[in-house]
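With one protein chain held back, the other chains of the complex are shown just where they sit.
Showing chain A:
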Amino acid sequence: MAKIKCALIGSGNIGTDLLYKLKRSDVLEPVWMVGIDPGSEGLARAREMGLKTTHEGVDGLMPHVLADGIQIAFDATSAYVHAENSRKLNELGVLMVDLTPAAIGPLCVPPVNLAQIAAAGGVVNVNMISCAGQATIPIVAAVGAVQPVGYAEIIASLSSLSVGPGTRANLDEFTYTTSNALEKVGGAKRGKALAIINPADPPLIMRNTIYCEVEGAPDREAITASVLRMIEQVQIYVPGYRLVNGPDFDGNRVAVFMEVAGLGDYLPTYAGNLDIMTAAAARTAEMFAKGIQDGSIALPGVKQSEAEAV
C-alpha cells in the first residue's frame, strides 16, 4: 500500500531527529522539510536524504502541498508560529502533528490515549505535549489506573546540548503545557512539572522523576505491576525507556525514577528527550496513516476528488 506523504516543519534538533524516525517507517514517507534559515544544517541533511526543502517557512511549502500529496505535517517550530501553520495546512486537509507546546488539538501520549483520539474522528491537529510529558505521563496514568492520584509532580533533567534555542527561550510554555497534561491526560487532579537543564560534560542521560500522591494507602503490588506494564508499552516505541529506581512508597507518595536513552539518530543517546518526543509523534502519525490507508479515518477538509487525484 502506498505510504502516506508527510512534511516536517522546523529543521532544528527535533525536526531532524524526527526525520530519521520517519525514514524507517513502513507507512509514512517524509517528502518535504521546511526551515527558515538557508544555511540550516537540518535542511542540508534533509536534502542529502532525498527530501525537498524550503527555507521560506510554511509559505514556501504551501504551493506544493496538494501537488505532492502531503497528508500529514509535523510541526517542530514554536508555540507562537504553530497556530498559523496549523490553520494554513488544515485548510488544505493536512493533519497536523504538533510537537510544540501550542496544544491546539487534543493532547496525545500514545500508550495512554492515542487509540481513543484516533477513534474519535474529526481530529485535524494532535499535540505531543513535551518530551517531559511523553516521559512521565504514562507513569502517572499507570498509577492512576490503580487508585486516584490527587497530585502528580514530575522533574525532567535534560542535558544542555539537547535543549534547543526555542525551548530555552520559552521555558514557561513547557512548564504550563506539561503541568496541564499531567492532569488532562495523566488523570492527576493537580499536576506540576519542573525542568532542569544540566550542562555536565560528558552529557547526562535524560532523567525523569515522577511523584504521585495517591488517595488512600497505596496498593503497592498493584501499582508496581501497573507501572511495569506501562513501561513495556512505552518500550515498544522507545526501547531506551528504563526504570532506574522505584516504585518507592513513602506514606501516600509513590516515586518512580526513570531514564530515557535515545537511539542516537541525530544527537547521541543521552538525548532521550528528543527520541521520546519524536518517536511518540511518529507513532501517532502512523496510527492515523494506517487509518487513512484502510479508509477508517477520513481527513476532514480534503475534497474526495482531490484526495483521489493524489
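Simple rule for what comes next: a residue touches a chain if its C-beta (ideal position, glycine included) is under 8 Å from a C-beta of that chain, and two chains touch if they have at least 3 such contacts; residues count from 1.
Basically, contacts and distances are computed from a predicted model.
Asks: What protein name does the UniProt record of the undisplayed chain give, "Circularly permuted type 2 ATP-grasp protein", "4-hydroxy-2-oxovalerate aldolase", "ABC transporter permease" or "Molybdopterin-dependent oxidoreductase"?
Replies: This omitted chain is identified in its UniProt record as "4-hydroxy-2-oxovalerate aldolase".
Asks: One chain isn't shown here. Among A:Glu215, A:Glu232 or A:Asp248, which residue touches it?
Replies: A:Asp248
Asks: Have a look at A:Met49, A:Leu204, A:Ala225 or A:Ala298 and name the one touching the chain we're not showing.
Replies: A:Leu204
Asks: From the listed residues A:Ala169, A:Ala222 or A:Ile236, report the one that touches the chain absent from this view.
Replies: Considering all chains, including the one not shown, the answer is A:Ala169.
Asks: So which bits of chain A touch the chain we can't see?
Replies: Touching the chain left out of view, chain A contributes residues 151, 153, 155, 157, 160, 165, 168-172, 175-176, 192, 194-200, 204, 207, 209, 211, 213, 244-246, 248, 253, 255, 257.
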